[in-house]
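With one protein chain withheld, the remaining protein chains of the complex are depicted in position.
Coming up: chain A.
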Amino acid sequence: MAVAAHAVPHAAHPPTSTGLNSRKMLFWAFLGSECMFFGSLIATYLVYRGRDQVGPHPHEIFSIPFTSFSAFVLLMSSLTMVLALAAIQRGDQKKGSLWLAATALLGMTFVGGQCYEFTEFFYKGLHLQTNLFGSTFFVLTGFHGTHVTVGVIWLWTLFTLAVRGKIPKEKALDVEIAGLYWHFVDIVWIAIFTLVYLIQ
């Protein structure tokens, strides 16, 4: 794939033994720990899948078209996030703030969809204590939804700063780190969508 390696200003940071920014390295280490966190939740879901004594079971309540739309929304939010970063790195805070707002709105759409889905499941008789499926499903997707909600708050904070002109290109790393978090919740959903919803 062609790469337009446009000149991106490198935010000044104190010298480090690796020459790399410590904040960014710390955040990648945090994302590594998040991999293990979600890995344990996914493992628990997979291990207990199909061992329920009572319903409702996944195939009775999942709405694949609805969840597919949610997955699409989150994928598109990753696109708007990376476009926000590119704009901020160019020094274009106006466009950057617009893309940040778009990302936050898409994230809110996803969370809204998840709230709707949880409510539907609740009225269909699936609660946290109903069966193993209910417990593992709500814990896994609930933690993911919480991560998305934290991301949305983070994005609106950055949006407010960008609108006020407080994220010049020298501070693009602030947006880059938020972007790493946002893309991470997207890839976790890629795994959940396949392992939980499509492979039943």
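Rule of thumb we're sticking to: a residue touches a chain if its C-beta (ideal position, glycine included) is under 8 Å from a C-beta of that chain, and two chains touch if they have at least 3 such contacts; residues count from 1.
Here, contacts and distances are computed from a predicted model.
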According to its UniProt entry, is the unseen chain "Simple sugar transport system permease protein", "ABC transporter ATP-binding protein", "Sulfide:quinone oxidoreductase" or "Cytochrome C oxidase subunit IV family protein"?
-> "Cytochrome C oxidase subunit IV family protein"
Options A:61, A:108 or A:187, residue touching the unrepresented chain = A:187
With respect to the chain omitted from the figure, which of A:61, A:79, A:111 or A:139 is a touching residue?
-> A:79
Out of A:31, A:61, A:105 or A:163, only one touches the absent chain, namely A:31
Missing-chain contacts mapped onto chain A | 1-6, 8, 10, 15, 17-21, 24-25, 28-29, 31-33, 35-36, 38-40, 42-44, 46-47, 49, 64-65, 68, 71-72, 75-76, 78-79, 81-83, 86, 89, 179-180, 183-184, 186-187, 190-191, 193-195, 198-199
